[in-house]
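One protein chain omitted, others in place.
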Amino acid sequence: MNEILSMGGHGAYVWPAYGITLAVIVFNAWAARRKLAIALDEARRSRATEQPRNQPRVRQLQ
Amino acid sequence: MKPRQQRMALIAGVLVGVVVAVGFGFRAFQENLSYFFSPSDVAAGKSPTGRSFRLGGMVVNDSVQREAGSLTIDFTVTDFANAVPVRYTGVLPDLFKEGKGVVVRGQVGADGRFVAQEVLAKHDENYMPPEVKDALAKSRQAENK
Partner (left out) sequence: MKLPRWFHLFGSPPFVYRLAGALTPWLGIIACTLLIVGAYWGLVVAPPDAVQGEVYRILYIHPQTAYVSMMAYVVMAVTAGIGYIWRIKLAHAVAVSAAPIGASFTACALVSGSLWGRPTWGTYWEWGDPRIMFETLLLFLFLSYLALRAAFEDRDKADRVSAILAVVGVVNVPIIHYSVLWWNTLHQGPTISKLDSPSMATEFLIPFLIMITGFTFCFYWLLLSRLKAEIVERERDTRWLQDALQGGRP
């Protein structure tokens, strides 16, 4: 185990390279999920305030 | 022309323009884009004088001489047509080896010797496990006999 961690004395180069790549993938996956959640939320809120765009608008009689 | 074809022509035109511009740019700046000069460039006087530049090539076998008690070493860099003697004081990268590629940055001194401030090892794109390398070396020895 220690041998793998030390990477022949070059662990300080190999592991950060892998770590950063992993972090970037995880971050991108998380960012996409978050973006989708926010967009869905906004779409729901938008429905609450106005009629859908491509639906014939029905004016409510006052 | 329909608008769609106009847009297509515009994209194609811009793209061709950029390719041509980049192509001419690269032709004009060919030398500036080259990361290092070869020993033949130095011999032909193509390398800059009076300022530092990079010299690349292969370290000649058995040319490395270490000055006793200091970090100064002398070696010769070749491109198999011409060779330039190099002197360097400092720590060498792990992969610096005779018979391997090297890029040095520095200036040609008055005595024609290249005085390097920095030595970088250039490794090739061949990857193999140690056992395979040993086996290859052995078979090559057998061939030479």
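Letters A and B mark the chains as written, and numbering starts fresh at 1 in each.
The rule is short, and it goes like this: a contact is a pair of C-beta atoms (placed from the backbone, for glycine too) under 8 Å apart; a residue touches a chain by one contact, two chains touch by 3 or more.
Model, not experiment: these values are computed from the prediction.
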item	value
Residues from subunit B at the interface with the omitted partner, ascending	4, 7-8, 11, 14-15, 18-19, 22, 26, 30, 33-38, 54, 56, 92-96, 103, 118-134
Chain not shown, touching residues in subunit A	4, 7-10, 13-14, 16-18, 20-21, 24-25, 27-29, 31-33, 35-36, 38-40, 42-44, 46-47, 50, 52-55
